[in-house]
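The complex is shown incomplete by one protein chain, all other protein chains being positioned as in the whole.
Per-chain numbering from 1; labels A and B assigned in written order.
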Amino acid sequence: MKRTGSKSVRVLAAVAAIVSLFALQTVPASAAGVDFRKAVKNSGKGITIGLIGLDDAIGFGKDVHDSIAREAKKAGAKLIFCDGKLKADLALACAKTFKLKKVQGYASFNAVADAAPAICKAGPQVPVIAIDIEQDPCQSAFMGADNANAGATTGKAIGEYFKKNFNCEYDAFISLEDYGVGIANELRMGGYRSGFASVCGAIPADKLKKYDAGRLDKALEVMPAALTTLPGKNKIIVVAINDQGIQGAFSAAKQVGREKDIYAGSQGAEKSVWCDIKNNPNWLGATAYFPERYGEIVVPYLIDLIKGKKVPFQLKVKHVAINGANIEKNFGKVSC
Amino acid sequence: MSNSKNEVAESGAKVRRRMPDVAPLLGFLILLTIFFTVTSEYFLDVDNFKNIFVALAVTGVVCVPGTMLMIAGQVDLSVGSAAAVSGMILGNVVNSYGIANGLLAVLVFGLVIGAVNGFFVTVIGVNSLITTLGTLATLYGIALLIGNGQTLMMKNFEWLGTAQPAGIPLPIIIFFVIAVVGIVVLRRTRFGRSLYAIGSNPNAARVVGIRSNRILFATFVLSGLSSALAGAILCSQLSAGDPNAARGLELEVITAIVLGGASLAGGRGTMWGTIIGLTTIGVLNNGLILLDVPTFWQRVAQGLMLILAVSFDATRERLAAKRR
Partner (left out) sequence: MSNELVSLQDIRKSFSGVEVLHGVDLTLGAGEVLALLGENGAGKSTLVKILAGDIEPTSGSIDIRGTKVAKLDVYQARQLGVRMIFQELNDAPALTVAENIFLGQWPHSGPFVGWNEMAEKAKAVLDRLEVDIPVDAIAGQLRVGERQLLEIARALTQDTKVLVLDEPTAALSNVEVERLFSVMDQLREEGVGMIYITHRLDEVARVADRVQVLRDGSSVLTVDAKKASREDLVSAMLGHASEKNARPELAQTSETAVQVSGLTSFAEFQNVSFTVNRGEVLALFGKIGSGTSEICESLFGLRAITAGSVEVFGKEYKTKGPAHSADQGIGYLPADRQRLGSFPVRSVAENLAVRSWKRMGKFGFVNRLLEHQAFNRWAEALRIVSRGSTQNISTLSGGNQQKVLLARWFEAGVNILLLVEPTRGVDVGARRDIYEIIRKQAKESGMAVIVATSDYEEVVLLADRAFVMSRGEVVSELTGNSVEASKLIAAAS
């Protein structure tokens, strides 16, 4: 009983952490973002770098880890990985190990920003790239997602679609939010609205409907009722804080036979929804975060830092709104 | 204790009995140490051993009263959550009212949570597993409430977790002192011996006139205090309070104690055994990281090693029983 208890608590914590980690960063004025750079062969020869992982038991963290390992290998650098498992004391122990093993630079995906000073102090005094969570005071550069920009990217894509096809006419703008994650919700959902407004103008209050239903099960629960309040309407925009919310929205719409009435945008573009995006023309966009390409920023820039080159502080991912037309260009062949 | 002649005479009789108890695990630990020394150039290093024992110190502090409770047939599952709350309290109070008040608040918290657990187990008579499962959940909630689900940064109080008087990290010294007290209390005091009696046969303990409830209550209070101290050390190390800190500490504690030869049924176990069990886990975790073993494989290896180590002990006991 104890085991299952702690297990479920752990899973909950993991989910809370992965979402809240986006909330923890203090987002500076939206930078344009940097391009992914494939590592140059032998550029890291003789260099040892470290990575404090978020938690390999979480898909996002594992993707980031794998991509950094891949790029480090390409560059010929030696990577020492140490899993922080969402715990600050483990991240602290990792930093000490890095010192012992004399790493020349490391990337930190430590989940507890407030513990960063202690971790910085305990680790080797070498260049550090923070991943998604601020690692003050030792971060030389910050790489990661840009929530406001991520929301705006798909918001704009939806706006452009509606301008082209419906002359910016729409019946409602349903926002499936998750108030539990704090500031990240504001940034992402606000980003949708500002991105959309930049094409089709501000959304009138009577058309904007917000629900605390960002998760799959909540969306399934809320959407049928929301659609009932919009009888006969067939130009309904639905945006959600992640992919699962939109999965739920489409399932719910399908149940009442109205899956053609909604036009959706989501955040993540995770592998699990690639098929849906490819086959569903009404899924207008899903903002990609590219955890599987983080290494293409972390590794080359970390090597630059170690070699004493100047590197911009902001190394934000350039988000892309993924849809059926461009999905294979970004992720390769998607077979369903 | 000052009577060294007694010591010698007594240990002569005891060595025969005690040695085989811890010997298999100690042998396993030595093998493990040799293995990592050979396979990793970083392992046999003063700084690395500091790292190992600093990482153990927090768990170790809680293991001391944990062993006492286990010997008495009780368990405290709330230690992890209590440590998390302690860290949150310390961070908040230190930031606003200074270090002395922070430590005082943590001390009071430790006493209170220990007394609450002790009250429900000894006065109301709720099974300790259930009681502390309840306080585990309650305290986790409180930890989240204190920081509204967020971590908090603590300023200017790093020495408890990071000071190194005479080159030895303070957490290691604290653990060492508490462990020595634990060894003496368990082996040489009425209180310690009563814990063995209670765990061995609670009914007989009552009939023989041992005040079991008082003793158990006091042990739960010790457990609460040590959890609070562990939380404070952790918080000071990180200079941050984290409601998710020390998550799963209770399982680490129970693992170390059982690995050290204590019986889940009570009546059996030693402080030395727990210390060796704890060190085995610490060395294993550290060595696997040094060898760059992928994390998923680390978990597999940790699980298998645990079973292997306990099997050693079980086999020894079976062989001993056969000989008899």
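Quick note on the criterion: a contact is a pair of C-beta atoms (placed from the backbone, for glycine too) under 8 Å apart; a residue touches a chain by one contact, two chains touch by 3 or more.
In this text, all values refer to a predicted model and were calculated from it rather than measured experimentally.
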Inset, instruction - Would you mind listing the shown chains in contact with the chain that isn't displayed? - result: B
Legend entry - Option touching the unshown chain, where B:Ala204, B:Leu264 or B:Leu304 are the choices: B:Ala204
Legend entry - Residue among B:Phe176, B:Phe191 or B:Phe312 touching the omitted chain: B:Phe191
Inset, instruction - For chain B, enumerate the residues touching the unshown chain of the complex. - result: 1, 3, 6, 9-10, 13-14, 16-17, 187-191, 193-194, 196-197, 200-201, 203-211, 263, 267-268, 323-324
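To be clear about the criterion, only the chains that are shown with their structure count from here on.
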Inset, instruction - Spell out the part of chain B that touches chain A in their complex, as residue ranges. - result: 42, 45, 47-48, 51, 55, 58, 77, 133, 140, 149, 151-153, 158, 161-162, 234, 237-242, 244-248, 251, 289-290, 292, 294-296, 298
Inset, instruction - Would you mind writing out the residues of chain A in touch with chain B in their complex? - result: 2, 5-6, 9-10, 13, 16-17, 20, 53, 56-57, 80-83, 85-89, 92-94, 96-97, 99-101, 112-115, 117-119, 121-122
